[in-house]
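Missing here is one protein chain; the remaining ones are kept as they sit in the complex.
On to chain A.
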Amino acid sequence: MPQHTLDYLDLLEAESIHIMREVAGQFERPALLFSGGKDSITLVQLALKAFKPGKIPFPLVHIDTGHNFPEALEYRDKIAEQYGAKLIVRKVEDTIKARGLKEPSGKFASRNALQSYTLLDTIEEFGFDACIGGARRDEEKARAKERIFSVRDEFGQWDPKKQRPELWNLYNGKIALGENVRVFPISNWVELDVWNYIKREGIELPSIYFTHEREVIVHNEHLVAMSDFIRVDEGDVIVKKNVRYRTVGDMTCTAAVESTASTIDDIIAEIHLTNISERGETRIDDQVSEAAMEDRKKNGYF
């Protein structure tokens, strides 16, 4: 009699693969939102395993803010090529021009909110009925309450009061024309689960997740990378530090952490020891207000 025991990573993986297959089974034109960050590369790995020996039956979509780390973009292109996946890139820059949107101003002006416009245009352009995203419920309290199949209206809006109850492992992806569903297969994973999975699967990552020397501005205890996208004021303290990124977002609103972690094991040890949450430490855009994420989601953010 073989042993019927599964590790917690096996159990999480089995659930996520089940969700991936539900997407492929229930929708006509799904897409996987891929940024080159650790959560979305975990999704790619899960999708690969879900459909082996076939290829991933949907394209990878990147909404490029124009403020990305070059290392992440390079990695994005490499992964798409390596797995023979179709990659669709749409640029926020183009949406700003085409729609005459107003660029946010300020020191660390973030195009994060503008991303929603490009995403909705892309959904319309390709007729996507489901977009798979790498959001996790442990990240933020608005996400803690979102369903795995999250139905959005034609404006991409999330209405927390109209969520469908999600029972057992049954997902209801029925929608009307114009609506779409955001699907979050790693909802039940926490930050360390993702890292442990990346380690177990031997997944390659963009280099900025590991320690490197970088010029940063010290701002409200956050370290923000020097780049063409931020405004340097007189009196700014610019220093060279050994840093790494705990999350990969835009260069304008993602803070680096001081670190000498050069391997996945180092990173896991570091996260075990840290006493600050992932978003608290690295995301400048969440700190505008306590309900920043809730507001963005209601406006079509993923």
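The rule we apply is simple: a contact is a pair of C-beta atoms (placed from the backbone, for glycine too) under 8 Å apart; a residue touches a chain by one contact, two chains touch by 3 or more; residues count from 1.
Methods note: contacts and distances are computed from a predicted model.
Participant: Pick from "Outer membrane biosynthesis protein TonB", "2-oxoacid ferredoxin oxidoreductase", "Multiple sugar transport system ATP-binding protein" or "sulfate adenylyltransferase" the UniProt protein name of the chain that isn't shown here.
Facilitator: "sulfate adenylyltransferase"
Participant: Tell me which residue among A:Lys174, A:Arg200 or A:Arg231 touches the hidden chain in the full complex.
Facilitator: In the complete complex, the chain left out is touched by residue A:Lys174.
Participant: Write the list of chain A residues that the hidden chain touches.
Facilitator: Its contact residues with the unshown chain are 2, 4-8, 10-15, 17-18, 21-22, 24-25, 49-55, 137-138, 141-142, 144-145, 151, 160-161, 163-170, 172, 174-176, 187-188, 190, 192-193, 274-277, 280-281, 290-291, 294.
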